[in-house]
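A single protein chain has been removed from this complex, and every other one stays in its place.
Presenting chain A:
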Amino acid sequence: MHLVYAAVLAALLFCVGLYGVLARRNAILVLMSVELMLNAVNLNLVAFDVWLRDTLHAGQALTLFTIAIAAAEIGIGLAIVLQVYRNRGTADVDRLRDLGEDAHRPDPDRADREEKAEAAA
């Protein structure tokens, strides 16, 4: 099989994943898109490993490594998304803007602190 099929497929997968990361609003779909991008990279690694006839099969080894890391990453990522959803009732990336620089929007943490200060007084 010619290398170009695998490379084109990987590029397409990567672009689909990139589009998903940049455009989807649901955090779970964003994570899934990240998985797509990772797998595009895995595909490239395996294809080039075969094409270069690497005696040590470094590409395959690295792919296994990436799969393991991706599994751990998706585990933690889904757990975070779950907690965010439980706390806020939404997993919409567009609405998770607490770290943004916006003076008009009241900071929920600060409001909490002020409430505590008032209670203490």
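The rule we apply is simple: a residue touches a chain if its C-beta (ideal position, glycine included) is under 8 Å from a C-beta of that chain, and two chains touch if they have at least 3 such contacts; residues count from 1.
In this section, contacts and distances are computed from a predicted model.
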**Asked** Name the absent chain by its UniProt protein name; which of "Tetrathionate reductase electron transport protein", "Potassium-transporting ATPase KdpC subunit", "NADH-quinone oxidoreductase subunit L" or "Sugar ABC transporter, permease protein" is it?
**Response** "NADH-quinone oxidoreductase subunit L"
**Asked** Going by the touch rule given at the top, which residues of chain A touch the chain that is not shown?
**Response** 18, 21-23, 30, 93-94, 96-102
